[in-house]
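Every protein chain except one is present and positioned as in the full complex.
Coming up: chain A.
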Amino acid sequence: MQAVLSSDFSIAQFRFLERLLLVHGRWSYLRMCKFLRYFFYKNFTFTLCHLWYAFFSGFSAQTLYDPIFISCYNVFYTSLPVLAMGIFDQDVDDRVSLRYPLLYTPGHEGLLFNKLEFLKSVAHGIVSSLILFFIPYGTFRNAVSTDGVNLDDHQLFGTVVSTMLVLVVTAQIALDTAYWTIFNHVVIWGSVAFYFATTLVLSDLFEMSYLGALRMTLSSGQFWFALFLVLTILVVPVVATRFYRTSTQPSLSDRCRYKQRVSRLRARPERLVRRGSARTSRRSVRSGYAFAHQEGFGRLITSGKIMKQHKSEAPTPMP
């Protein structure tokens, strides 16, 4: 009991170790890396817009967004989708993970998050913030509505960029999420709906000048066209690079996903390499528990019978 309480992971029997590593460990690494990459991207996109605005506000450190938006962005509008991805995401099934242990190699080699991946997230954030700032800048500079009233004020511009930002980062998490459970659906669409609901209701909590800004934004045609353009400019390259990579240099994970998608893999435990642990179906008088009083597997292992079986079997061919 003490050992369990002081450990990070505890398993009841040795046969669970394989699942712990190949299924849960691999998924955990995948989720953690995706989470980190997305988090850096999201925050760089959010913050750098202020940098671009500084060039137009006399470098007076004027914030672009509503103070309420700044407070709520990281906590309420964008945290739940990435949290749901971090909890539920899977790239392949658990059966496939066990069947192809080589899927574990990205974890060994640190392929999914390293300095290069971090720099890629940062670069993605920089480019996104440039598009998110300058396309509304070009659209709303000297802009007027159909009724002639001004749409080129600071608060409306801040609202435009905030709304586009929330939608763009939600689109990015939607692209990153590979396993859409009902929870993912609820939090992703719900976060966007929550943003609109709170901004429409609370826009005048701190700054009275933001009152009515979202309503004027949503009722202007320029906003919707600019939004569509920004979304496509930021989503299409991501989709294109992923498509290119899965077409020309598919990783083992991509190939397994494709195989899983095309044909339903049924678990065939007899053909698996882990011959040793296939004895779970049979009751054994031997116990794997270290402190058991019964006879354990010691004599069986040291006799070399199991090792001989491994050597004689040919490895399962990879598709």
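Here, a contact is a pair of C-beta atoms (placed from the backbone, for glycine too) under 8 Å apart; a residue touches a chain by one contact, two chains touch by 3 or more; residues count from 1.
Following the convention adopted for this analysis, contacts and distances are computed from a predicted model.
Not shown: a single chain whose UniProt protein name, out of "Transcription initiation factor IIA subunit 2", "Cell cycle control protein 50A", "serine C-palmitoyltransferase" or "Transporter", is "Cell cycle control protein 50A". Across A:C33, A:C49 or A:I135, the single residue that touches the chain missing here is A:I135. From the options A:N43, A:S79 or A:S209, the residue with contact to the chain not on display is A:S209. The residue from A:P67, A:G110, A:G190 or A:P250 that touches the chain not shown here is A:P250. The missing chain, though absent from the display, is touched by one residue of A:L102, A:V144, A:V201 or A:I301; that residue is A:V144.
What chain A contributes to its contact with the hidden chain is residues 27, 56-58, 60-62, 88, 90, 94, 135, 137-158, 178-184, 207-209, 211-212, 215-216, 220-222, 225-226, 228-229, 232-233, 236, 239-240, 242-244, 246-248, 250, 255, 257-262, 319.
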